[in-house]
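Working notes, beginning with the structure itself.
Only a single protein chain was left out; the remaining protein chains are all shown in position.
This part shows chain A:
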């Protein structure tokens, strides 16, 4: 069973966020596919990639999402679900957004905070109206061969936000860390 290869060959883009004052060190574990910023509490980091519009990029983004979720301490099932959601977002970006256009790129950023894992995937396509997507669970749609990607993203993540770019669409996917319940 072949898993996506380690994304060590990713084209690294700049980190996307303003660095907080608590920045204490810069980590570079490029061998494991990450170049990012590690902060003092070691639970906060950011990394972003710029990738071409290909299925290979989809696989790299998926694997990076799974590794990031695991590093952030999410359990195996949750990390798998996050990776599946991010894969769907990347597929949308490459296939429906950029339509495999070699002149267009996707960007993916991964931010781990003490509260959540925040992943953004953006394309340079014509834009997406999330309200126009039919409900795949409706009886008239249940046997359709497509149209389940956004549904799965929403099913696996705690928050999903759409932002129109000029051009393109950015999806922000958020998975919260669950605070320990009293008595657990």
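In this section, contacts are C-beta pairs under 8 Å (C-beta built on N, C-alpha and C of every residue); 3 or more make two chains touch, one makes a residue touch a chain; residues count from 1.
Everything below uses one rule, namely that contacts and distances are computed from a predicted model.
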Original post:
According to its UniProt record, what is the protein name of the omitted chain, chosen from "Anti-sigma factor antagonist", "tRNA-guanine(15) transglycosylase-like domain-containing protein", "Peroxiredoxin" or "Beta-methylgalactoside transporter inner membrane component"?
Top reply: "Anti-sigma factor antagonist"
Subject >> Contact residue for the chain not shown (choose from A:58, A:72, A:93 or A:117) >> reply: A:58
Subject >> Full-complex contact with the absent chain, from A:87, A:104, A:120 or A:175 >> reply: A:87
**OP:** Identify the residue among A:97, A:149 or A:168 that touches the chain left out of the display.
**Re:** A:149
**OP:** Could you please point out the chain A residues that touch the chain left off the display?
**Re:** 1-2, 4, 55, 58-59, 80, 84, 87-88, 91, 95, 136-137, 142-149, 151-152, 155
